[in-house]
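Structure first, then comments.
Omission of a single protein chain aside, the complex is shown with its protein chains in their original locations.
Showing subunit A:
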Amino acid sequence: MTTELVTVDLLHFHAIGVPLERADGTIKVTGRAPYAFEHPVTEPVYLHPVQATVARGRVTGADTAAARALPGVIAVLTHENAPRMVSGDDPELWVLQSTEIAFRGQFVGAVLAETLEVARHAADLVRMEYENLPHDAELDPRRDDLYAPDVLNAGYPTDTAEGDVDAAPAAVTIDRTYRTPMEHNNPMEPHAVIALWAEPGELLLYDSSQGVHRVRGALATAFGLDPGRVRVVSPYVGGGFGSKGSAHAHHALAVLAAQAVPGRPVKFALTRQQMFSQVGYRTPTVQHVRLSATADGRLTAISHEVVEQTARLKEFAEQTAVCSRMMYTAPNRRTSHRLARLDVPVPAWMRAPGEAPGMFAAEVAMDELAVACGLDPIELRARNEPGTDPVTGRPWSGGRHLVECLREGARRFGWDPRDPTPGVRRDGEWLVGTGVAASTYPRHLLPGNRATVRYTPDGRYSVLIGAVDIGTGTWTTLAQIAADALEVPVGAVALEIGDSDLPQASVAGGSSGMSSWGSAVVAAARAFRARYGEGPPVGAEASAEAPAEPGGDFAADSFGAQFAEVRVNADTGEVRVPRMLGVFSAGKIINPRTARSQFIGGMIMGLSAALHEESVLDPRFGHVVNHDFADYHIAACADVVDIDAAWLEEVDPHANPMGSRGIGEIGIVGAPAAIANAVHHATGIRVRDLPITPDRLLTHGLL
């Protein structure tokens, strides 16, 4: 194995690194940017779905007469009359094609009507009959039918083992179980689509998507269509955080409906409630972590064993323990993932799948170890720094700067001097504490990216790629990359994204967007300059693919340090977070203004996970009880006080021509652990289950 690092041909940074205002800012603050449901269409048909009211079973009958009799109803689709699909390779998309019901809320019908109101009313009038089969919707780590998936999400192996964890010498051992709940992405824009079918086989979708080509490919396969005749358009997307990264059942239902009314656009926006069963969620986890260490805090063994749920309909195996494979050095190590296959909706990606729940358990365990060893938690982490990646033995691309992040964060946060004694700082009715945790997220580079550069009559450069901006700043940052790649001012770049008719692009997921799309844009710009030089003729055009991994054999991960101050009300158990700071090492920051927003946005989602978020699935019925914003609280303005993010000024010379590694997800990772560790420092109560709601503190001795 070679460990040679190749320095890539880096751009000269002019536009990159400048805190440019968002290119789409004006049309967003005025509400003029068109999101999926807002594209003007004529004579739309509105779709309202009918959802299964059993968690497992079979449809035995459908009485649609009353619905069809309602004025304004155009059609009622069920498995009996829906158009046929071609491929059930993705069972989530196999909608109205059989009588089987795999989870409560599954689509079993759809009403098409002239107005939203009529569609909704008519959907209520559809009477479905079911054969109700016994279902199983409870995640219990003691189940005897847990199984090991073949491979985890993102291709990670299911289990790893090195040395002998059980025989490792241990002066100090932490052996604990941590739990994270089911959580829902809840982007502010509900998943929505307008589908227009033209015979004999042309499909246009205005979609709220993180990946126009990914959705196009999935639907082309499911419906047996030529991908070249399917077009997915998503210029503006109201957040996604993973849930809009794949095609889901509502896409298929909308296409079926569009096929039933050719030539008329079908509008279908999920309600907030429907999103809790249709578009994925973060799987709940039960994580058993065991750390063994010498008395001076050197890890001798790390074990991280995870039980989590998947759906009977389709497997999703979250990579929860992979962080424990590479965070710290230890000669003995074991990680494993076991799944319970339940009659529940299909889990999927939610911001930092794997790292977000995994680093909660792992970093709270490290804090417990620091307390047990009598060490400062930053010093404990510094003592266990690996020189090279424990998984591959390779050096880190751009270096591993976790300790710098921790030390820089400590300096800015005012960490020292810190009395480690828990539960001794009181300000009136409030107990005060501080906590720290590390964060990490891998640098993902996705294949299949292509871009085109074209010189236009107005003397500008059109840069074309089917990337998307889900709030990440792509409209701005990809133009900055293009400007530096062409060596022109940003104003000379006319970026076109968000349309599958543009050159092929990978999904906005796994913090891979800038690395993957940016590499293609740079390749196209360089091909353009190589062919036409500095004075291209109008109409000059060049396209290129992003190269495969450019920088040789290395480990590619970003790191960070999260600091939190908490105040815990001694009487009510309420937890407030007056202050949070994150310091990150993520390579070159393309746009400091949008980057800071993304970092703090991730941290706020972490705060929300720490204190508020939990989807409560009632195992008796198989549905999420608290399926709206009244009962599934996400952090509101009043929950977020002083949150800031900083980063190390660096360039990763091996990652890609921008020197960047991606920043969309690392902000959430470690934030819940930092808050939980601060809660322990404030109260002396170690909360190992998220979210840290008052009841957990009150029942563990706060009062």
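Keep this in mind: a contact is a pair of C-beta atoms (placed from the backbone, for glycine too) under 8 Å apart; a residue touches a chain by one contact, two chains touch by 3 or more; residues count from 1.
The rule is short, and it goes like this: contacts and distances are computed from a predicted model.
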{"item": "Hidden subunit of the complex - UniProt protein name among \"Heme-copper oxidase subunit III family protein\", \"(2Fe-2S)-binding protein\", \"Anti-sigma regulatory factor (Ser/Thr protein kinase)\" or \"ABC transporter permease\"", "value": "\"(2Fe-2S)-binding protein\""}
{"item": "Contact residue for the chain not shown (choose from A:Leu11, A:Ala254, A:Ala482 or A:Met605)", "value": "A:Met605"}
{"item": "Candidate in contact with the missing chain, chosen from A:Val6, A:Val29 or A:Val424", "value": "A:Val29"}
{"item": "Residue of A:Arg143, A:Arg593 or A:His700 touching the missing chain in the full complex", "value": "A:Arg593"}
{"item": "Contact residue for the chain not shown (choose from A:Pro187, A:Gly297 or A:Gly560)", "value": "A:Pro187"}
{"item": "Interface residues of subunit A (partner: the chain not displayed)", "value": "21-22, 24-26, 28-35, 37-38, 40, 115-118, 121, 186-190, 236-239, 241, 269, 271-272, 470-473, 593-594, 596-598, 600-605, 628-630, 634-638, 640-644"}
